[in-house]
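This is the structure, below, for whatever I ask next.
A single protein chain has been omitted from the complex, and every remaining protein chain is retained in its original position.
Coming up: subunit A.
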Amino acid sequence: MTERIEHRLRDAFAAGADLVHAETLRSTDRVPRSRPRLRKFLLPAPILAALAVVLVVSFAALAGFGAPPPVGTEESGPRYLLTAGNNGLAIRDALNGRITDRVTMPPAPQGITRGLPGGYLLTGTGQGTTFYVAQSVTSLKTMVTTTWFYRLRADSRGKLAELTRDVIAPVVGESVSSIAITNDGTRLAYSIDGKVCGKDKTLRFCPGAQLVVVDLPGGTPTRTWTTNANGNIWSLSWAADRRRLAFAVTSEVRVLDTAAPGETLKNSHTVVRDASTSTAVAISPDGRTILVGGASSPRGGESQRYSIGEYSVPDGKRIRAIFSGEHSGNTAAQWTLIRYDSTGRHLLVKGNFQPLSRLDGDRTTVLIRPKTPDAPQQELLAVW
């Protein structure tokens, strides 16, 4: 028996090690060298340390901000993000929004796509290297919608390193509204629209939207839930425990324990009851709080206040506003995406009035600006 185990170990380790190919190693034209050593000073260490603190604080105060952390560290957040816009999919530097690579997707059949050109939905593991894309196309002949699922991976230079299609079997029937992948890439959730009822003025979603979770690799649906709510399920996001799944349906923000028994979403826990429709939500990796985008119009005013509120998941209490601003104009302010990275320290946000931006603590960095201040916001999806 020991021999059999030893043989299996050797076989598995060899196969695992072979996944690292010489050509995928980072190119180096020089052997790594040690960093230069600092000269020893004569001052004792505690005084040196105190001086160092004074110098750093003084510089930070003069400069008004700290130096940016090295790219790719946990402090700087994910390295890259994937965007889908009018010009297709692109991998971008997560610090400045610059395109590092354009992604050419396999051609999809002709048909009607919802939302962005291409009918894309995006999700990422929150680490800036692995992304999943769903593409829904409704056939003009049969009016049946098919959704294909792809996995994309960016290498350390932000170039497309992998594009795998059919990571799960295509979904045929109704459109997929939202997708979310766990931080470790092992579970994919997606929501399917309910059927559309009525026509003209009575056109609406009827009960029957579904939420599906599949385990990867493999892709066989693990669990499915339905809802009687008249609306679709959107803005899916996972907590890091791979168990709690947050989403929005009608005007409610809910969290579902995907390990609990039940086949309907009535078992999900409602965190916020009166969220504005079509807003964006995101559960924190630790699952304790949830961000909900909101907007309000003070009476008599022309401007709208928009904010991202943080709510406690267990009791739904609003903890604080982590972002707020004002918008004047006739268009209703609306958040289109709010996404945590895998550490929960960095946020990606966008609204129809807020260009794609990242929030790192108190710092907000706009990643993609409109061409002119008055130009309308480009319709854009982004994940990291």
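What we mean here is this: a residue touches a chain if its C-beta (ideal position, glycine included) is under 8 Å from a C-beta of that chain, and two chains touch if they have at least 3 such contacts; residues count from 1.
Keep in mind that, in the parts below, contacts and distances are computed from a predicted model.
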Chain not displayed: protein name in its UniProt record ("Twin-arginine translocation pathway signal", "RNA polymerase sigma-70 factor, sigma-E family", "Branched-chain amino acid transport system permease protein" or "Acetyl-CoA C-acetyltransferase"): "RNA polymerase sigma-70 factor, sigma-E family"
Of A:N87, A:T104 or A:T164, the one touching the omitted chain in the full complex: A:T164
Hidden partner chain, touching residue among A:R151, A:R254 or A:H346: A:R151
Contact residue for the chain not shown (choose from A:D93, A:D241 or A:D257): A:D241
Residues of subunit A (touch criterion as defined above) contacting the omitted chain: 1-2, 5-6, 8-20, 22, 24-26, 28, 31-35, 129-130, 151, 153, 156, 162, 164, 183-186, 216-217, 240-242, 285-288, 343-344
